[in-house]
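Missing here is one protein chain; the remaining ones are kept as they sit in the complex.
Let's look at chain A:
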Amino acid sequence: MIELEGLTKRYGEKVAVNNLSFTVRPGIVTGFLGPNGAGKSTTMRMILGLDHPTAGDVRIDGKHYQQLKDPLTYIGALLEAKAWHGGRTAYNHLLCLAHSNGIPRSRVREVLDTVGLTAVARKKTKGFSMGMGQRLGIAAALLGDPRILMFDEPVNGLDPEGIHWIRTLMKSLAAQGRTVFVSSHLMSEMALTAEHLVVIGQGRLLADTSMADFIARNSRSYVRVRSPQRERLLDVLHQAGIVAVESGDGVLEVDGGKAEHIGELASQHRITLHELSPQQASLEEAFMQLTAESVEYHAHSETRPEPPRQQQWGEGWKRG
């Protein structure tokens, strides 16, 4: 369990993390989502006692990080790619960490095996690819068999097989009752792994909710209908009190409608349907809407910043 209370970090004038309070619970994967520069890594560094908070408090199972005597058995962290000396072998790197926490030497072999680096255990890490680097970082996180795991952008640089592996790993770690806290800037990635979601933007908490709730609340669901007898269908729907919106190419969209209901209506009135499909707007879009105001580094293709343009862009994404 990780508990944050009013956590704040200021660098001079700039507020990187602003009054952040939330709890990361055991047994599930909690996604930590935010655009680049939202303060995710700063928050994680404060959890690990690397950065001192300007204000507020963060506790690991009720203790400050500094109070942990054998921290690797409490919390394992993958912080950033390649946080090690490139001239050291993978085995020796993990051995240094094992020694510092009194972890038996045999664990080094075990975690190297878990992440699939046994074959290169005696190779210097500077020759490692980005994916191998991520795997070594994950091995270091797993070394103490900790109750809490924290991964900062773990899928970065992994190939599809690696991404699948890390997803499965995170879910199985959570299923064993561990606390798993994973940051990402990709909503789609989180939707596949996380059960709970914490969203921040410009250091501020934007959402702290279960993934199911987030999806239900933030994504528009609608039914897409196409018919050669469009006018008749519109009349029938209108009589039934269902509002349909035309969206070009003879497609009707029924917001919040039930596909079954529309199908039955059409069949009662002997209307031919060419398409009847329930749709969900993408989570990526919901995420972008949520964080739109707090994105720090906009890519401006035109000189004037205008909110409506963003909406159009989102719409294009949804229908595309």
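In the analysis below, a residue touches a chain if its C-beta (ideal position, glycine included) is under 8 Å from a C-beta of that chain, and two chains touch if they have at least 3 such contacts; residues count from 1.
Convention: contacts and distances are computed from a predicted model.
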Chain not present in the shown complex, as UniProt names it (candidates "Glycerophosphodiester phosphodiesterase", "ABC transporter permease subunit", "3-oxoacid CoA-transferase subunit B" or "Sarcosine oxidase subunit alpha family protein"): "ABC transporter permease subunit"
Given A:20, A:33, A:58 or A:103, the one touching the chain that is not displayed: A:103
Touching the absent chain when the full complex is considered, from A:40, A:135 or A:178: A:178
Residue touching the undisplayed chain, where the options are A:117, A:140, A:252 or A:290: A:140
Options A:82, A:204 or A:261, residue touching the unrepresented chain: A:82
Candidates A:15, A:95, A:186 or A:240 - the one touching the absent chain: A:95
For chain A, residues in touch with the removed chain: 1, 26-27, 45, 48-52, 61-62, 65-66, 68-73, 77, 79-80, 82-89, 92, 95-97, 99-104, 107, 110-111, 114, 140, 142, 144-148, 168-169, 171-179
